[in-house]
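Data first, discussion second: the structure below is written as structure tokens.
Shown here: the complex without one of its protein chains, the others still in place.
Order of writing sets the chain letters: A, B, C, D and E. Residues in each chain are counted from 1.
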Amino acid sequence: MPIVQIDWVEGRSVEQKRELAEKVTAAVCEAGKCPPEAVTIIIRDQAKTNIAKAGVLMADRK
Amino acid sequence: MPIVQIDWVEGRSVEQKRELAEKVTAAVCEAGKCPPEAVTIIIRDQAKTNIAKAGVLMADRK
Amino acid sequence: MPIVQIDWVEGRSVEQKRELAEKVTAAVCEAGKCPPEAVTIIIRDQAKTNIAKAGVLMADRK
Amino acid sequence: MPIVQIDWVEGRSVEQKRELAEKVTAAVCEAGKCPPEAVTIIIRDQAKTNIAKAGVLMADRK
Amino acid sequence: MPIVQIDWVEGRSVEQKRELAEKVTAAVCEAGKCPPEAVTIIIRDQAKTNIAKAGVLMADRK
Partner (left out) sequence: MPIVQIDWVEGRSVEQKRELAEKVTAAVCEAGKCPPEAVTIIIRDQAKTNIAKAGVLMADRK
């Protein structure tokens, strides 16, 4: 604990995930007053056909 | 907000996801009295080897 | 399966949750071609101090 | 209900998932005093580039 | 990792949660070939007004 689950659109590079892990962990530790070892992050890459906003799939947005 | 996460068995078409997004968003807005723009949907397609009911994988059900 | 998890702002009535359950289940069944008995819904009521958009807690929005 | 979601590192065999489903269901039923038919399990296989501990991706750990 | 999230109906005792944690962890370790220290469990107690099956809230079932 804390456990962080992040859903975002697929296509990000490993370098971006590396940066995400590092920066989000730092942010959680500062706000939550906990050591980095306590923080687990799960990244979920989602296809644009699997996300919708306002009833419209991201894959269908222009 | 609201955020809707839907896990179902993989294999649905994009057309089915389109219909799901549209109809679930409408349903949430009617019950929750919120505008469609507020609703985000995440669809998670799951393999039958990754779902179990009553201790048995869906892939093993006859 | 399908399993639907809905996070929204707390304060909705049981009547609204009843309507949500009924309508979302119907929507999922139509799009997913599955019987109502297959659909489970979990509603998660969230305090406005526990949701943020654009880095700002809903409780702090004016 | 109960609904169990398990995130772990990808690469497990179907045999391991079968064992997981069987044993976790038994464990939940014993503790929760519920019949096996009530238990649904979702297994989420995660790539090592999508999990981080202490700010470091599992893919980068030595 | 693994991370296990369990949603069930509220009302279980701490003793039941203790048993759940112990037995589910053992089950995951046996199937996943991992040490107990690697396993995190989150238990989510849900009100019967916040769960629905077949479109009907558990609170409304007779």
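Criterion: a residue touches a chain if its C-beta (ideal position, glycine included) is under 8 Å from a C-beta of that chain, and two chains touch if they have at least 3 such contacts.
Quantities reported herein were computed from a predicted structural model and do not represent experimental measurements.
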Study note, to complete from the structure: For the chain not shown, touching visible partners are A, B, C, E
Check your understanding: If the missing chain were put back, which residues of chain E would it touch?
Key -> 14, 17-18, 21-22, 25-26, 36-37, 39-45
Review point. Which chain C residues touch the hidden chain?
Key: 7, 46, 49-57, 59-60
**Study point:** chain B residues touching the omitted chain (full complex)
**Key:** 1, 3, 40, 42
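Just so we're on the same page, only the chains that are shown with their structure count from here on.
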Point to revise | Pair joined by the larger number of C-beta contacts - A-E, B-C | key: B-C
**Study point:** Centroid spacing, where centroids are CA-atom means, of chain B and chain D in whole angstrom
**Key:** 20
Review point. Taking each residue of chain B in turn, which ones touch at least two of the other chains?
Key: 7, 17, 26, 46, 51, 53
